[in-house]
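Data first, discussion second: the structure below is written as structure tokens.
Missing here is one protein chain; the remaining ones are kept as they sit in the complex.
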Amino acid sequence: MSEETKPFEPTIIGFTCNWCSYRAADMAGTARMKYAPNVRLIRLMCSGRLDPTFVFKAFANGADAVLVSGCHPGDCHYINQNYKMLRRFHLMKRVLAQMGIEPERIKLLWASAAEGAIFADEVNKFVEQVRALGPLNWNKGNGVALETPVHEEVPA
Amino acid sequence: MTQRITIDPITRLEGHGKIEIFLNDEGEVANTYFQIPELRGFERFVVGRPVEEMPLLTNRICGVCPEAHHMAAAKAVDAVYHVDIPSTAKKLRELLYSAFYCTDHTTHFYALAGPDFVMGPDAPVAERNILGVIHKVGLEIGGKVIQMRKYGHTVVEMIGGRKVHPCTSIPGGLTKGITEEQRKEIEEMGRWAIEFAQFSLKLFNDIVLSNKAYVDLILGDIYTHQTYYMGTVDENNHVNFYDGKVRVVGPDGKELVKYAPHEYMDNVAEHVEPWTYLKFPYMKKVGWKGFVDGPDSGVYCATPLSRLNAADGMATPRAQEEYEKFYKTLGGKPVHQRLATHWARLIELLYAAERWVELATDPEITSPNYHTIPTEKPTEGVGIVEAPRGTLTHHYWTDERGVVTKANLIVGTTNNYAPITMSIQKAARSLIKKGTVVTEGLLNMVEMAFRAYDPCFGCATHSLPGQMPLEITIRNADGEIVDVLKQFVD
Partner (left out) sequence: MSKPKFAMYWAASCGGCEIAVLNIHEKILDVDANFDVVFWPVAMDAKYKDVEAMEDGSILLTLFNGGIRNDENEHIAHLLRKKSKILVAFGSCACEGCIPGLANFSPIQQVVDTAFSTISTDNPNNIRPQTAYEMPEGTIHIPTLYPVLKTLDQVVDVDYYMPGCPPESHQIAAVIDLVIQVLQGKAQLPPKGSVIGAGNSTVCDECKRKRNEKTIKEFGRIQLTHADPELCLLEQGIPCNGPATRSGCNARCPSAGAQCIGCYGPAEGVVDYGARLVAAFGSVIDSNDPAEIDRILDGLVDPAGQFYRFNLAGSLLRAAKPAWKSGD
């Protein structure tokens, strides 16, 4: 394992919804709240639009963690769709765990448009949590032929 | 200086393998090595899977005999759940299995091994195949072989849901039964199969047993080994493919042991060599003494020949007649000449067809009672069947949810890895001596040592280089002509 000269900066993809969580992030920005810049935000119209494929692709392409954020239960702009996302999220977390992706690398956050400060705070906490886990580097090291290890001498 | 001959890959069988022959300065065989280059890792990756998937996952160990794995797995998962399945389910599974045996043994004899016998061991490559066989013995054969394969797979699909990789066995029985209409069709096809099996035995008699050169080859020392013989038998010590106890007899024919599935661990162990990915099972009570013959060596084989050697007879009348003729002709039990396996295989074909009809006419076979819901907690279980290529053992452990925590598989051909290695070496040593010109045909005779053991692939009639005039008349079970196919025939 090589020595790190700088602290590891996690790359996090954040899926937010147009009506609540994206506006929360927006609010944090316009209020000039300082928070970790590690999250690249992707805006969906609704968290229910989150196809699990997006999350798998994010990890496959090098993300260290994924944040999914939508309206609070009961407040979804499209009535019920954040519940759909909630169910997918629970199942997805189990599948990812079996793939060796720690549950701490994927976070669900409900945030209303007015909760900019909470959003910023949660992001900061998440970044530190992921920093402690280390990089995921999903696609590094594939396809290299493994030398079958040599073992103890076979007795004559 | 050592000369080296490599046969890569070995052909006309299922799976991958490579033979290395080293010659010394005198041009004689110094040593041979038979290596298996593949490992997929089933015993590892089934861990974590729900145990009811095992009959589906283990199908994919072998797509030529998935039925064998499916049945061994089915019995193992029943054992894991400690459930006794309904009688109808047992019979349906054995019926599927009997029809499968007919298909599998047929295609091995006609397409894999047959060419060596019928065309001649060193016939040119272009002729040494099923079409050469047809040319020699008549075009009607091709149609019959296609029909036997079709019938066998039709039964597999009716009971097993699919032609390849059956899907209907679950813990407690099956997911479906059969209708009276299907039963009638199955019975008709079974009766045709009996005729076909008898025809095949007659063919073997006319072409092989009436030919002194072939008889000398069969009886000769070059393909002969004296080892232990393993096969599953019913309570009358008759050959049974689906259920019973595993019986092992010694080179002298005397019983060494007869064990129930859960006792396999006391009797079989697998030896490891560092130059191949496959292991070498041997009889634990005798011990591993190397690749040698004899009662003091734990090497055993599990093939149609072994099954006949290990049993006291066949459970059906026509097959029993053939069994008696077999041993009378070859000078008593046990028979050690490995090429005689081809004959033993045809006797098993006849038994499988007779058993097919027996089960198809059983009054319980169309009963809707084909599944019992297990009530016990799943723990651990062993399932054993006779795969066409040898005794097949599946052993699973699960947690309380029925998720696999460990698996152990001893697969049909694996039983025979040591004797095959020995047979190849002996054949090479006998055939290649000082001054021998090593031709392709000679190397094929070395491969023949392998082919007697491994009838794994279905190949009804296949195409090869050259323009073959061919006319095939396809008849249905009533003998009516359904279609006539011609090529290069006016």
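Letters A and B name the chains as they come in the text, with residue numbers starting at 1 for each one.
In this section, a contact is a pair of C-beta atoms (placed from the backbone, for glycine too) under 8 Å apart; a residue touches a chain by one contact, two chains touch by 3 or more.
Remember, predicted model here, so these are calculated numbers, not experimental data.
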Touch with the omitted chain, as defined above, among B:F22, B:Y259 or B:Y327: B:F22
Hidden partner chain, touching residue among B:K90, B:H105 or B:R149: B:R149
Sole residue of B:T276, B:T341, B:T366 or B:Q425 that reaches the chain not shown, by the stated touch rule: B:T276
Hidden partner chain, residues of subunit A it touches: 1, 51-53, 55-57, 59-60, 73, 80, 83-84, 86-92, 94-95, 98-101, 136-138, 140-152, 154-155
Residue ranges of subunit B at the interface with the undisplayed chain: 2, 4, 7-16, 20, 22, 30-31, 33, 35-41, 43-50, 52-53, 56-57, 59-64, 66, 77, 81, 107, 111, 125, 128-129, 131, 146, 149-150, 153, 160-165, 167-168, 170-172, 174-176, 264-265, 268-277, 279, 281, 288, 371, 373-374, 395, 401-403, 406, 408, 410, 440, 444, 456-465, 468, 470, 472, 474, 483, 485, 487
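Just so it is clear, only the chains that are shown with their structure count from here on.
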Inter-chain centre distance, subunit A versus subunit B - centres from mean C-alpha coordinates, in Å: 52
